[in-house]
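With one protein chain removed, the remaining protein chains of the complex are shown where they sit.
Let's look at subunit A:
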């Protein structure tokens, strides 16, 4: 039986949509995964020596032990927010001649191998190896590692028990905060107590067996709870959120393009992926802090400052704009049977990008703190984003041929990404950087952002002309786009 399940898992992995992605996307995703694994590995291997160096005379294992309690609670909070029990995929198995208990064991057993449980091992295992190499008691270290694995698994199953129970979340957060508080104000030595607990496991590896009992109990509780809920209207139910219609009649001010604007606002707010894009654009506001606080850039690489300035106000335009009109790909056919000028549709996207850039620009005023130069640079970036990038992204959008299914998840979803997305970075970011660099180097500092801003202003002045070109391109490619957007991945 277990082998049948394993083969199902393998197929779902190999045949998943993400596996069929284009090579470029695969490489980038693989790179990110590798990055995380390597970071943990590096901490695992180097951690021992780092602690030795920073805290001479201390025992690295004891140092790690003393903070484990906080790490475990933090892990629980992280899991609570991110990890869910994958119950839905047993739906097709429900009517097959399989015992329900087998299915529940399958779901629970599978969760033991989830990424949340694996990532930590990239720290604990190399750290243990280093400990053994440095002459720690082999049995003690192995017992300690075993205990860590058991704790990770216990956290895994505890999370499913308390999931979606906000009281539990508040409980954990209060516990964590009060532990930190107790430590900070030296009321109670939490670090010491936690350290002693885990030190004891190292000293007497046999104690780790006690955690097996905890793990077994948690597993049993999960099993008992889930076993009674394996019905379509209980655990295996798709959750339906109540739809809240917010009155958007204020958007009617936009006139002809208002229906599309309202539609886009709802699109952004009601789909995970677009919502992520929207919220991320506010994070990009802080992107400049990395560059403007470091003198290296202003003295040696001023073009990088231009790069940062573009990102401060351009987060939304860049991330949302590059997938126009693929956001509407699911209902593109319908749009093409409705009578409206294509211009209106494009204009609405333009208004949206420009408004968001303006809002982000307004919010970036505190950058004045870093001097007028910095703010002028951000201003030039904003003008470039409004005048050039918005129009250019609309034009680039006409090359988008990949469907985006908004119902799919948000974070790390690369659907709709193709070579277009990588090529457009050149004119969007490198072009203004180059202009800035050339003028800055050969004419003088102020001319750099004046040149960039001028390009933006020119874009605005000739907007109508460019819009006509863009509109015709979209109309010309209509049938190809309809056909491409109709293809589900």
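Everything below uses one rule, namely that a contact is a pair of C-beta atoms (placed from the backbone, for glycine too) under 8 Å apart; a residue touches a chain by one contact, two chains touch by 3 or more; residues count from 1.
Just so it is clear, contacts and distances are computed from a predicted model.
Per the UniProt record, the absent chain's protein name among "ABC-2 type transport system ATP-binding protein", "Negative regulator of RcsB-dependent stress response", "Sugar ABC transporter permease" or "Membrane protein" is "ABC-2 type transport system ATP-binding protein". Across A:99, A:253 or A:479, the single residue that touches the chain missing here is A:479.
Residue in contact with the omitted chain (choice from A:46, A:259 or A:427): A:259. Of A:215, A:303 or A:406, it is A:406 that touches the chain left out of the display.
Mapped onto subunit A, the footprint of the missing chain covers residues 240-245, 258-259, 262-263, 266-267, 270-271, 330-334, 336-340, 406-407, 479, 482-483, 486.
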